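The other protein chains are all here in position, but one chain of the complex has been omitted.
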Amino acid sequence: MNKKAFASIAGICFILIMATVFILNLVLPDKTFSAEENRILQGLPHFSLSQYFEGRYETKLENYANDQFMLRNGFIKLKSSTDITEGKLEANGVYRCRDNYLMEEIKKPNSQYVNNSLSSLRQFKRDYPTLKMYFLLAPNAANILSDKLPATVRVNNQNTYMDSFFSNINDYGYKVIDVRKTFTAHKNNTQLYYRTDHHWTTDGAFVAYKKACKVMNIKETIKYDSYAVKNDFRGTLFSKSGFSNGMDDAIKIYLPRSGSSYKNSVIYYSDTKKKTTRFYQLNNLDKKDAYTVFGGSNHPMYTIETPTKSSQNLLVVKDSYANSFIPFLAQHYRKIVVVDPRYFYDDINNIIKSNNISQVLFLYNSNTFFQDDSLEMMLSN
Amino acid sequence: MLFSSIIFLYYFLPVVLAAYFIVPKKHMKARNIILLIASLIFYSWGEPVYVFLMIYSAFFNYFMALEIYKEKRKGGSGKRNMLFTLIVNLFILCFFKYFGFLMDTINGILGTNLHYTALALPIGISFYTFQALSYILDVYHDRTKPQMSLLKFTMYLSLFPQLIAGPIVKYRDVADQLEDRTITLEKFGDGVVRFIFGLGKKVLLANNLGALHAAILALPDSQVSIVTYWIGMIAYTLQIYFDFSGYSDMAIGLGKMFGFEFMENFNYPYISKTITEFWRRWHISLSTWFREYLYIPLGGNRVTVPRHLLNLMIVWSLTGLWHGASWNFVVWGLYYGVLLILEKYVYGAYLEKVPEWAQHVYAMLIVMIGWVFFSSTNLTVALHYIGVLFGAGAFPLANMQTLYLLRTNFILLALSAVISTPEPLAQFKLLCKNMKIPGIIIIFVILILSTAYLIYSSYNPFLYFRF
Partner (left out) sequence: MSKIVIDHSRVTKIVLLAVLIIFLAIVYTNANAKNVSMSKIEDQLKSKTDITSMQRCNNRQLMQFMGLDYTNYNGYIYYKSKEALGVDEILIVKVKQRSDLTSVQESVESRIDSQISTFESYGPTQVSLLKNAIVYKKGKYLFYCVAKNPDKYEGVFRHAI
């Protein structure tokens, strides 16, 4: 008797739940963009018989059903929490570490890409023997802060990859900017990396800058003060893994101390044709991707002109680690041309000629660089 | 379409259930039409071109069964028609499933390099072909009357609860249910509970165990250890059980929701004490199919001992081959054939005298090693893996990776091991007898968590722009 009642109740609950979810899914409006995932969500696909026969319509409709499910973000959080309760330490390549840190795994380099990059770098230096060329390859958090990784986690040894790379380009004539020792020295008194994002903090960028100055023969002339402009930043690692791990990040910007001989720069983005004198776009702090406060994201090329005494023109070839670093360089070069090989399809040789480039700086973080194939494509064109 | 997907659970299923139950009970024909249309849509969703092949198979077998029946009614044997039907059905199956295997074997033996194109395997072809064969053979042997209605027969063959992953439903087991089936709220609720348990097994347990197994297989040699490979083997053992039995549970549960009673396909196979017992508990619908339609016609065990051994080897190598078109499946099948022979003729009697826990260890070891053959891409890979398990290759007993895997998967493994026994379900039934609310909550927590995991699989952070 009781068993019958239980089954009947289960049946009724099921009908109610399915009906409610079905109706809500139909009635609630579709979302177009997921801030957490930084991607466009699938909209209702058009039906076409040929697409149905190829199976493409089915895939799109299934993606639509998944992307537009009611309370989607809530369900994703539920899954992450369940995983954590179960003992999981990693999701999508991101580890939950000690001291409230999230850190990305160290991926093994893609040897084909790295070899291609090396040969194109070698050729590039040969093409421009008179230009001074520097390479700052930054280590990642899981390398420098490896003591914070959870007890049983071992990551690949990034240092061997970096050592091998540095020795190669050193032979080609590049001056290596290796910040590992200075980072290790500073790691206990400075937060070098974000807890929830894969970038270095502005403090970390500044430590790297000081080391770069030594290698590039730059005299630091400006004193800066740092200001926290956002205190609840949750970055890429949070988005990628779904783990919040207990502590948000602060984003800092560095402003020159009053009284220093700081010259304002003019920054020009050629793709949007926008000009500005501000390095920091404070409006972007409210966006989901608050790291864009540092500007310079997703532009193929932009230029910075500063009325300094220097007559040097610098070309920076970079990934997003450079965004918080470049403002410090502006005071030492009359002109800086910043190029991102992932979006830049013009001829780099023209850029060098027409801007009278005298020095070149490559700035990448290891994890990204060792999986990158766009640098080789740009240099060997 | 998969049962374990958002589009099935929350779009397809509610619509089909609603359409089905809106039609009043007395219009069974209309309800059957709805089920048929739903099943064709369900199948064509995953196979937009090969749905026509399945429809063809339905029509062909329907027509030929009537031919055989007519011929027998006139006094003929129907044998030629039956053989013709068998050959065409098997030809279709072999054309898609075994053509590549055949060509590779020929190339290997003759040293040639004949070029061929391997076609994609239409989903469920092994299942519906075997269902069709059971129908034809039963009609030929007068074990069932042929189905007069093309509609009902096609519905039987394409019925979406069991089309893609079984259980293999013999026509004669459901013939009456095609005509008439009663559905009560209680039966519907039973189906719901069964379905949700199956969903949880698949999404919460099997998928995660599979991720663990895949991660272990992907480890480079420098990180492999003996214990790690044991964990991998245990993970796969549990994964395949929950995957397959979970899907069968969902099939049986869905069937119940529409008024069908299908036979059980799994009966806690991992509590077996012998291999003979194991095969009475694992994939029951397949082993009974082979028993009835191949083993017994070959003579079964009512023959001389050498012939009996031959029968067993034939049946088991084909059982292996049914699972996949590759030599490691054949080896897997023969592996069990040999063990069953040994249990029957060599040490079966001694085995019964051994303490139960030892029998259990024996059975589980055999089964787990069998899964290594089953899951490896080829024999060399399988043998290498098994070698590592028993110390070959000088791998360490355990390392940091082992600890990491244990730490992050202990709850999953422990939970899975417990749920593979009958205890938890028995306790659940006891709980529901006394108090209904906790039981309901458990069921719907499983549903909600499964939904969360399914949605998460579409979570795809695209961070390219910022790198």
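First chain written, first letter: the chains are A and B, and each begins at residue 1.
Heads up, the rule we're going with is that a contact is a pair of C-beta atoms (placed from the backbone, for glycine too) under 8 Å apart; a residue touches a chain by one contact, two chains touch by 3 or more.
These figures come from a predicted structure and were not determined experimentally.
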item	value
Left-out chain, listing which of the shown chains it touches	A, B
Touching the absent chain when the full complex is considered, from A:E54, A:D127, A:D163 or A:D271	A:E54
Residue among B:A19, B:I33, B:L53 or B:I314 that touches the chain left out of view	B:L53
Hidden-chain contact residue, picked from the options B:L119, B:L342, B:A358 or B:L397	B:L119
Residues of chain B (touch criterion as defined above) contacting the omitted chain	49, 52-53, 56, 59-60, 63-64, 67, 70, 84, 88, 92, 95, 115, 117, 119-120
For chain A, the residues touching the chain missing from this view	54-56, 59, 112-113, 345, 373-374, 377-378, 381
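Keep in mind that, in the parts below, only the chains that are shown with their structure count from here on.
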item	value
Chain A to chain B touching residues, read off their complex	2-15, 17-19, 21-22, 25, 36-39, 52-55, 58, 61-63, 65-67, 69, 72, 75-76, 78-80, 82, 86-90, 92, 151-154, 236, 239-240, 242, 289, 291, 297-298, 319-320, 368
In the complex, chain B residues that touch chain A	1, 5-7, 10-11, 13-15, 17, 45-46, 48-49, 185-193, 196, 400-401, 403-404, 407-412, 429, 432-434, 436, 439-440, 443-444, 447-449, 451-463, 465-467
